[in-house]
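With one protein chain held back, the other chains of the complex are shown just where they sit.
Chain IDs A, B and C follow the sequence of writing; residue 1 opens each chain.
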Amino acid sequence: MQKPDMTVEVAGIKMRNPVMTASGTFGYGAEFADYLNLESIGAMITKGLSLKPKAGNPTPRIVETPGGMLNAIGLQNVGVDAFIAQKLPYLAKVDTPVIVNVYGNTLEEYGEVAARLDGLGGVAGIEVNISCPNVKQGGIVFGTDPQAAAEVVRLVRKSTSKPLIVKLSPNVTDVVSMARACADAGADALSLINTLTGMAIDLDRRRPILANVTGGLSGPAIKPVALRMVWQVAKSVQLPIIGIGGIMNGRDALEFMLAGASAVEVGTASFLDPSAAQTIAREMEQYLIDNGIASVASLIGALEV
Amino acid sequence: MQKPDMTVEVAGIKMRNPVMTASGTFGYGAEFADYLNLESIGAMITKGLSLKPKAGNPTPRIVETPGGMLNAIGLQNVGVDAFIAQKLPYLAKVDTPVIVNVYGNTLEEYGEVAARLDGLGGVAGIEVNISCPNVKQGGIVFGTDPQAAAEVVRLVRKSTSKPLIVKLSPNVTDVVSMARACADAGADALSLINTLTGMAIDLDRRRPILANVTGGLSGPAIKPVALRMVWQVAKSVQLPIIGIGGIMNGRDALEFMLAGASAVEVGTASFLDPSAAQTIAREMEQYLIDNGIASVASLIGALEV
Amino acid sequence: MQFKSMVVSNVELSPGYFRMRMTAPLDLLGALPGQFLMLKVSDAIDPLLRRPFGFFDVGTFSAEYAGGGTQCYCEILYKVVGKGTRKLAALHHGDLLDLLAPLGKGFDPGPGCEEKLLVGGGVGLAPLYYLAKVLVARGDKVRLFAGGRNRDDILCITEFERLGVESYVSTDDGTLGESGLVTQVLERHLRASGMRIFACGPTPMLKAVAVMAKKHAVPCQVSMEAYMACGVGACLGCVMKGANHSEETPDYRCVCKDGPVFDSFELQWS
Partner (left out) sequence: MQFKSMVVSNVELSPGYFRMRMTAPLDLLGALPGQFLMLKVSDAIDPLLRRPFGFFDVGTFSAEYAGGGTQCYCEILYKVVGKGTRKLAALHHGDLLDLLAPLGKGFDPGPGCEEKLLVGGGVGLAPLYYLAKVLVARGDKVRLFAGGRNRDDILCITEFERLGVESYVSTDDGTLGESGLVTQVLERHLRASGMRIFACGPTPMLKAVAVMAKKHAVPCQVSMEAYMACGVGACLGCVMKGANHSEETPDYRCVCKDGPVFDSFELQWS
């Protein structure tokens, strides 16, 4: 049989396959170059970027939990200028779309970061993180209130002509209304889910394990919640969806596509296996070959309910 | 050293230790009598009861997920009258408080079920389930809207003089405001969390695994989310809290108590080990002995943040 | 009962099919054919839930490692299909497991004068072997009808024949025994009275057998499978529709507690 067509297009970004690397789990790309072929994956999303460099939270910042992990990095990052000067040149040479995940402490900052990235070669799109649970200043409001989210999206939309992906939080009563608000405000695509807010306790020391007390839960444990939310949003909103949450292998990724995702992001899996993104893309292709499926795009939303 | 004091009191219900069995995971008690001593645990909570018998959902109703399981039983139960006639007499003979978990398809039904149980010997208290994600008719609204929840609680409060525990859903943006609404409406205690809504997909058949499409996620996977919510609510609301979610052993249970729970419910663990509730109580006691702690109640909310 | 059990042996019979012997307390000798056990494959959280298996055999042996003392054992015959059975297949003599057993309702053997027709395929043959052993010991006349897609689905026929059970094998592709469906072979043997059918296997096969049993008015018991969490009738995860089930008058039966063996007339087969 012929090789299946693995290409997908999300918000105008053409990818050789649907496997992207999730923000915050793939550094700035270079960290993984020894372990996989960066030109074998669909797209790279970089660590959340803010206007100014950000120190992030005190340590401990991570802890393992049953089937998952909590992190409270607190968006430590080099800031948009250092990113452009130090990280982007390397990434721009890699023949794989680079999507920059951005974050603002204030509404205005979202607009400014997006504006700085606008028109830059080597930036294929922007993923707006309105959902980081680990920073105090308003992050929660943008991610959990449809109006506030829409405001962020409208402003970023005005500030950039790049494809605009909005990343949604799972810590909400109604993810569909969040998705609708972002769609109406001008998002080109939606990615979900970010981490679930959780906590871990050191019984003997009677203290939270994370210095930040709470953190974001990721990994296989959250996959059922992520699949459900992707399915709910895909049913209700007419935008391409990027599925995220506990994807460990090709089968997981394809399940998200059946649920309605046009592409997926691989996060925690890259910690367990730095070549995970490439392996997952290969497993997806193999599944298509084994089952005589000509194109991966044909599976998008193909779930029979 | 002397045996530690394991007793706790929640909403006026005195328990020999803080370990209760979670609704829907312990049947009507008798199912487990061969595997543990029913008089060794703190309290038993029975399967969610509605006014009329309820068929529940079609099958498959359960599926394993990474570190957890999804269920969509759909509240199959014998109905309040059959419960009183067939199940309660057995339970009443066991020297352990029996708490009846109740559910209504409508606001009125909540009141009626509670009223039928009022004044019945052998019923130590009522746990109101406003949070079942697996039934269509309005269940979601009661569990996710503070006003609707308060209405249910007020009505049930009027219908019964029994201790009244309200069980909260984790599928909300702001669990604290739900908790406050229930507290203000007259709840004597709060229990949390119920299951997180999730989904599982059979890739090869391209269908959801559960007949109900979505189901409730329970088990170790959800423990970090549960701990976080218990901690948040305990900080903000002046009611005793019962912690639930992924408790597998004595250490897990004690972590919930540090976070602010006065007692815990053990759910999925009883499927893995039908004697889990008893074992967990024993492990808690052993921890107290090993660490020279005189009373388990002294650990409630003892987390240093 | 809940007990810790030691793996005595775990042998691959044919590709992907394993037979495992585990130690058990003497009380387990009271287990009925058709009842089942649930075992915890891992003490970690993956896989999380117990896995259910029918008894392939229960008995005693002289345990050399226990100084020749008499030791009760139970055996299962299992097929590797997912992560739990994959982990099982990696167990060795001496490994420990946590077991719940015996669970559920077993086969009702019926009066001795009847002819017993056992119908199964694949791992469905597992509980039928233990049933055959018990029936033969009682002196009943037992015939086995084993069916499957191909020869790989036909297991342990020699074990049945060693008991003196007459076996009729059929496969869809004719790679072993007669070519065709097991129900066709079964039908040739059916008479209206003095017979009783015991079936275990894939649901479509059970349905075909149930329909045929009804047509010929032969009493028939089927052993069902369902996803299970608790195994003791508490979670209501494993239910099946009873014959008279409807949305208005629900009639669900727990496979773990009311079954896994049901009178085929009790169930809804649509």
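Quick notes on this structure:
FYI, a residue touches a chain if its C-beta (ideal position, glycine included) is under 8 Å from a C-beta of that chain, and two chains touch if they have at least 3 such contacts.
Since this is a predicted model, take the numbers as computed values, not measurements.
Within the full complex, the residue among A:26, A:142 or A:231 touching the omitted chain is A:26. When the whole complex is considered, the residue among A:9, A:64, A:81 or A:108 that touches the unshown chain is A:64.
Looking at A:118, A:151 or A:273, the residue that reaches the missing chain in the full complex is A:273. Seen across the whole complex, the unshown chain contacts chain A at 24-27, 31-32, 34-35, 47, 53-56, 59-64, 66-69, 71, 73, 76, 219-220, 248, 268, 270-275. The omitted chain makes contact with chain B at the following residues, 66-67. Residues touching the missing chain, restricted to chain C, are 42, 44-46, 83 (touch as defined at the top).
Methods note: only the chains that are shown with their structure count from here on.
Relative to the centroid of all protein Cα atoms, the closest per-chain Cα centroid is that of B. Measuring from the averaged C-alpha position of chain A to that of chain B gives a distance of 34 Å. Chain B and chain C have centres, each the mean of its CA atoms, that are 36 Å apart. Each chain gets one centre point, the mean of its Cα atoms, and the points for chain A and chain C are 47 Å apart. Residue positions of chain B touching 2 or more other chains, listed in rising order: 66-68, 219-220. Multi-chain contact residues of chain C, defined as those touching 2 or more other chains: 45-46.
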